[in-house]
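Once you've had a glance at the structure underneath, I'll fire off some questions.
Every protein chain of the complex appears in place save one, which is left out.
Here is chain A:
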Amino acid sequence: MDTIQILFYALTVVALFSAIMVLVSKNPVHSVLWLIGVFFAISGHYILLNAQFLAIVNLIVYAGAIMVLFLFVIMLMNLNNQSEPQKHIWIKLAGAIAGGCFLMVLVSLVRQAVDLEHKSVLVGTGDIGLIRNLGKALFSDFVVPFEISSVLFLSAMVGAVVIGKKD
């Protein structure tokens, strides 16, 4: 078992544990903090896959900007442990069983897949995740979607202001 495998398992355990803690935390602020832990673990996975640009963007956009927005809204609403009404226990159980069945079906599908046998992921090397190569592709082949995404941001900004406005 080499270093990369140990890192993979450690990051996987951190990601899954933090994701489960997002669900079971009563306090929404704790949920947000655990979700930041998930994002850090996923960024670690990106670094392990040598996708350095996506790792940094994930940290800046998700853990930095989006989670701060969530925390800001939660603190604005002053939510605490008592504010969430609980679903009925049978509905919770049904949801957990449905999610578990989904997981079970897909795992069995992946186990039987012939196409995925003997395929392996290039870990630690490979330079397509570096900013130089991604930037070249982004500003040559993908320049139209890149510009369209700026229009999307503008419309999202206008939409958020219009929805959030008083009355």
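Methods note: contacts are C-beta pairs under 8 Å (C-beta built on N, C-alpha and C of every residue); 3 or more make two chains touch, one makes a residue touch a chain; residues count from 1.
The rule is simple: contacts and distances are computed from a predicted model.
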Can you pick, from "C-type cytochrome", "NADH-quinone oxidoreductase subunit K", "RND transporter" or "N-methylhydantoinase A", the UniProt name of the chain not shown?
"NADH-quinone oxidoreductase subunit K"
Against the hidden chain, chain A presents residues 4-5, 8, 12, 15-16, 19-20, 22-23, 28, 31-32, 35, 38-39, 42, 45-46, 49-51, 53-54, 57-58, 61-62, 65-66, 69-70, 73-74, 76-77, 79, 83-87, 91-92, 94-96, 98-100, 102-103, 106-107, 110-111, 116, 119-123, 126, 128-129, 133-134, 137-138, 142, 145, 149, 152-153, 155-157, 159-161, 163-164
